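For reference, the structure is listed below as structure tokens.
Note that one protein chain of the assembly has been removed; the remaining protein chains are unaltered in position.
Note that the chains are named A, B, C and D in the order they appear, and that numbering of residues resets to 1 at the start of each chain.
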Amino acid sequence: MSFKDVLSPFTAWKHLFHDPVSIRNPIGRAAAPRYRGFHQNDIEKCIGCGTCETICQNGAIDMVPVEGIQTKQGDSGLRPRIDYGRCCWCALCVDVCMTKSLNMSNIYTWVESDGDAFRFIPGVDKKPWDDAAHGYRRPDDHQLTGPTRLREHMPEMEPEERIGSFAEIVHGYNVEAAKLEADRCVSCGLCVATCPTHMAIPQYIKAIRDGDYDLGVALLYETNPFSSICGRVCTRKCESTCAARHEGDAIAIRWLKRHIMDQVSDEQIKKVVGQPAAPTGRKVAIVGAGPAGLTAAFDLAKKGHQVVVYEALDKPGGMTRFGIPEYRLPYDVIDRDVDVIRSVGVDIRCNVRIGQDITLERLKSDFDAVLIALGLQDGRGTRIPGSDQPMVRKAVDLLRRVTAGEDIGTPRQAVVIGGGNVAMDIARTLARLQKKQYGEVKVILTALEDLPHFLADADEIKESGEEGIIILDSRGPQQVVIENGQVTGLKTWKVKAIFDEQGRFAPTYDETDEQFHPGTMVVEAIGQMADTSLLGDALTEQLAWQRGRLQVDAGGRTSEAWLWSAGDMVRGPDVVSAVADGHRVAASIHAAITQGVQQ
Amino acid sequence: MLDIFPPDRTQYPAKKADGTLDIDLTSGKYLKLWQGPNHPGITGNMSVELTVCGDEVVEGKTHVGYLHRGFEKLMERRTFIQVFPIVCRVCVPEPDFNEYCYAACVEELAGIEVPEMAKWIRAMILEMGRINSYMMYLGGQAGALGQGVIGQWTTYVRDLMLDRFEELTGARIYHMFILPGGVRDTLPDGFAGRMEETLCEVEKTLKDVYDVMFCNAVFKKRTVGMGVIDPSWLEPYGVTGPNARAAGVAKDVRKDSPYLIYDQLDFEPVTGQNSDIYTRADVRRRDVWVSVDLIRQILAKMPKSGAVMAPLPNVLHWQIPRGETYVRGECSRGEYGYYLVTDGSGYPRRINVRGPSYTHAMALLERMIVGCNISDVAALMVSLHTYPPEIER
Amino acid sequence: MRELYARLKALYPLGELTEQRKNLAFVTVPAAHLRDTLLHLRDKEGFTHLVLLTAVDWLEEGQFQLTYLLNNRALACDLGLRVLIQRDTATMESIHDLWPTAATYQRELREMFGIDFPGSPRIEEEFILEGWNSIPPYRRDFDTLKYAQEAYAERPGRVTHDPETHMRLQMYPGQHPAGK
Amino acid sequence: MTEGVHGIERLRGKTSLKEILEVATHFEESARDFYKGLIPKVSKRIRYLVEELAAEEQSHYDMFAALAQRTDIAAQVKAEIERTAADSKFSDCIHLPDLGDNPDDQAVLQYAMGREHAAMSHYGELAQTTPAGPIRELFVFLASEETKHKLELEKLYYETVHRGGGV
Partner (left out) sequence: MTTKPELMKRMVKGPDGLEFEVDPLRDYYCEAPPTVMPGAYIQIVEDFFNWARSKSLWILGFGTGCGAIEMRPLMTPRFDAYRFGVAWRPTPRQANLFIISGYLSTKTLKRAIRAYEQMQNPKYVIGLGSCTINGGMYWDSYNTIKKLDEYLPVDLYIAGCMPRPEALLAGFEEMKKIIRTGKAEGANQYAENFAWYKANQKRVIHDWDMPDYNW
């Protein structure tokens, strides 16, 4: 101890001469720009996926319906409500927000006598911090929902390789790639409502993550006995509503479904699917072995009913077999799905044409219920001048004949009219045939729509281009040019605009921009329609119709109590919608025939 | 001091056969005195049950549990990312070590390599937190002996450091910035300059603290020779950190088994010899200087750019293979560690938080408090620099 | 670490060594040999610092794993001794005489896991909890959320909606789920 | 081509607004009757289409008839033509089929489009050859009415034939 120790503390007095450090008005002092304060939500951007709710370890977030926000495809209509009696301002909800709609302002003062008041829906309940410019925003490279926003690469054949054959282009994911892709899914379930048959998408993706493929198959078969097929050619509306697409690629839901089916052996699938219920003694006839008919058959057979499916062509599968080329959907895949359906006791009788071999009347009397699921097997024609020439063909006819192994007289040069998937299918089929026969591809595809409005998948368009098909968009077919009785090509006009403000078709042409596309065959691949002639005139007259389609109730029952109708012929062309319809109709038939209300 | 006023051992209670003291409250010789939890002379929300004879403590029992939230249980029912926001709550004054140790455990078991930049930022945050913690301590230590002004100064500079924390991490106290995989964000523009200003303030305050607190006859009188931790107690009582370093043992995890980027920094652990309250305070004061220097080194040596987050799997369903590990760091109180056991699921099987206060405030304090004067209990307790929440979690 | 393991293995019936990192390993020790192993490590091998003592509940296997983590400062390495004990009896020898600080850990384990350490000081006393009336809370079969909801009042009025279900109810009212 | 369309030539001589409207009304009437006659001939499946066409002509008929009754025709017509519909000429590329027995929906639509197109161009032509004045405005109005109708038909045609989801 020294004298210094006594004096030294008095140095504190020097602070008498310093400026005070107090903040003059601390209340409401601006926080740092990054400060994590109260939440903001852009409710227009928000899709109500609930990922914020899932991540919140405090259970602070509820998803609640909000007035003025409609549930629609890709938007649940729910918005997060935050309980500041739970929140810890960790901002994990901001970090995982799929649309970057949820943010935090740097405002932090909220006092209230009422403890119940601390619950609010950011963006809906007006708060003073709604417009705060600063606050926590997720840094761009700060990413918690998977290392990448991009879809796992799908291995497939190179264009040079695939153009020469009809082998399947897409190889499918291996287990590792599938796990990585499945890992990107946030399990929000927005896709489920969009899927026509409401497949348990998040659940089966989870099964992939867990490596539990038997569970995956069981989940798939709950809603879709055409999973191998849909895993390849589904129109995958689900992917268009995937939450992941807001900041990257949608999850490859279709490929993951295919992956599950690829991983499990046929025997195992049959084991998982299980055996039908005890026989009920009821009989159902189904006309048409396409997705709708066979799905209904599968459901009804599983419930123990005796089901006979009549198919006019020589193999089951309908448009999936005869409309979709082999390189997209190999025939053995169809056989595989059909085989499982057969395994639950469905009796499929091919080469039986109703109306010719057996009458519909006969089915009516022999069975408790009859379902017609005919599909849309006839192609529409443009009926432009010259379109009645024999070398002007319909795409669906050509595809059917190619499947049947017939020679279609492959032209050296072909022009395809249409911008949908069928047009792509026939163009690419012709390209392959040309490559095989002549060594070079000369196919021109013209479509009314401009590229962004093509009905075909983006993948299809891209791959067609890679395979050497020339795609000309916004071309209105005007005339098939005929010289010396032979088709020499197609004349088109430029389409200036095709849709009006409401997005409805209203084309305008530029006649000065006329083009001639040479080709010895013109293929029309526009719309399709059903051939309902098997109903006969009397029954056609008897049935109620609705804008050209059979009028059916929610369960697919027509105005005739014994007759149901399903699939493309009532819903429009789409495999998975047909499957969904098959389920609905099967449920309706089951209810009708087990309650004995059959007339 | 002990030499001048030797304790009167004759008044001490006898030991019973099982080793406990035979304290008969009906004898009138002893008084039970509770210090805490609501008491100005207590560190945080804990309490010491004192049995006094006269004004001399013959037995002391630490009581904790006032801040128990069952963290280790709560962590078991949260996913790996969901644990991240709650770990910092284990220790209020220096939360970053929880974040670091937890993140390091997870990264080790999940096999994640943290980007270089993130390591430097982490180290800087840990040193900033250490300064804050010591500032709290210096204020508390002086306050326990009635010197309110020190706390006024140190809390002020701590607050300046909190401003730095705020602009860097987006929060003042619970930063939630170090998460498995890296850190949330890079340094804001002009951060180094503002940090330097703050460090200058810290240095200025440290000089004042030295003059007013450490060169203070009263402080010296009351702390020199008081509350000695015998070097032989270090191992049995698991004493770490400044408490051990004040006893002459250069125990410092940063040096013993360097983590993050401490092997690239130039520093020496601060040690003292006398192991009394004064030495412990002095070791901590000098440790602040080390931290100030370390932050300057870090800002000078750290990469100018680079990723701050390693790619993580989707945290919503992040599973970690079965395993167990222990990660430690040197916090302001000593060895801070997380013991993580995983079972292959998406949730931790078990997390155990090993805070230095656990040993310091329990067994060690109970031993040291015996023979102490009631008026010195607060100073002694503070000198061990214990934070109750990390004891009971 | 390997040499140390070899030396120990020669003396005690140890389980396999799990090398977590170059300076951290775990090894299983039979309960009966724990004390000797600890003494050997402390006095002969320089593992003088008891870092922590804690337990892991392997409910499915009916076992508690006690982890004694020791540190050798000179070598900067850690060795974790795992002791597996029966969950239903849950008793273990106390080591408070080797490290006085172990008494605190043992008190906590007794309270939080229900593992008894006969002879450990104040083992019977409440440590962290006060008036606890359920099974020890750190046991896996204790459901903290359920307990909390039963014991404590919450602010009412919280209700949430699952986006998937909500969408289906909104977009397909009255429709029974396909195929189910 | 039926007489209904070419009969518009008869308008060339008409000079009073009322007269012209009466003739136009008569044309709509004949078209309506034509579609009504077609109804039993087509399959019940597509009968809705012909029924709609008949109803559409009926509504035109009603409108023109109502117009003819008014005294302020000129002003009324002027107000209408300010919203002239644009011609989009989709029907130009389709040659009119011969509507035999049991025509299909595509044929009916094509016929209807062709009819509306012919009417539209005739009215347009008349408007161009008529000097400016109320009569010209009436022709412009009639042309624009037919154009609007044609436009609706074209949308329907696209959705039925091109947009896959056919009948």
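A few points about this structure:
Quick note on the criterion: a residue touches a chain if its C-beta (ideal position, glycine included) is under 8 Å from a C-beta of that chain, and two chains touch if they have at least 3 such contacts.
Keep in mind the model is a prediction, meaning the values are calculated, not measured.
Of the chains displayed, those contacted by the omitted chain across the entire assembly are A, B, C. Of the listed residues B:Gly44, B:Gly182, B:Gly241 or B:Gly355, the one in contact with the hidden chain in the full complex is B:Gly44. Interface note for the absent chain: among B:Lys15, B:Lys32 or B:Lys301, the touching residue is B:Lys32.
Annotation: of A:Ser22, A:Ser265 or A:Thr512, A:Ser22 touches the absent chain (contact as defined above).
The chain omitted from view is touched by exactly one of B:Leu50, B:Ile86, B:Ile178 or B:Ala281, namely B:Ile86.
Mapped onto chain C, contacts with the missing chain fall at residues 128-134, 137, 142, 144-145, 147-148, 151-155.
Those residues of chain A that touch the chain absent from the view are 20-23, 26-29, 31, 38, 57-60, 83-89, 108-115, 118.
Those residues of chain B that touch the chain absent from the view are 25-29, 32, 37-40, 44-45, 65-70, 73-74, 77, 85-86, 89, 92-93, 136, 139, 151-152, 155-156, 158-159, 162, 172-174, 389.
Rule of thumb we're sticking to: only the chains that are shown with their structure count from here on.
Between the CA-based centres of chain A and chain C the separation comes to 48 Å, rounded to the whole angstrom. Rounded to whole angstrom units, the spacing between the C-alpha centres of chain B and chain D is 90. For chain C in complex with chain A, the residues that touch the partner chain are 155, 157-164, 166-168, 170-172, 175-180.
Across the complex, chain A meets chain B through its residues 1, 4-6, 8-9, 11-12, 15, 21, 31-36, 51, 54-55, 57, 88-92, 96, 136, 139, 141-148, 183-187, 206, 209. Those residues of chain B that touch chain A in the complex are listed here as 78-79, 81-86, 89, 149, 156, 163, 166-171, 174, 176, 184-186, 188, 208, 211-213, 215-218, 220-221, 307-309, 311-317.
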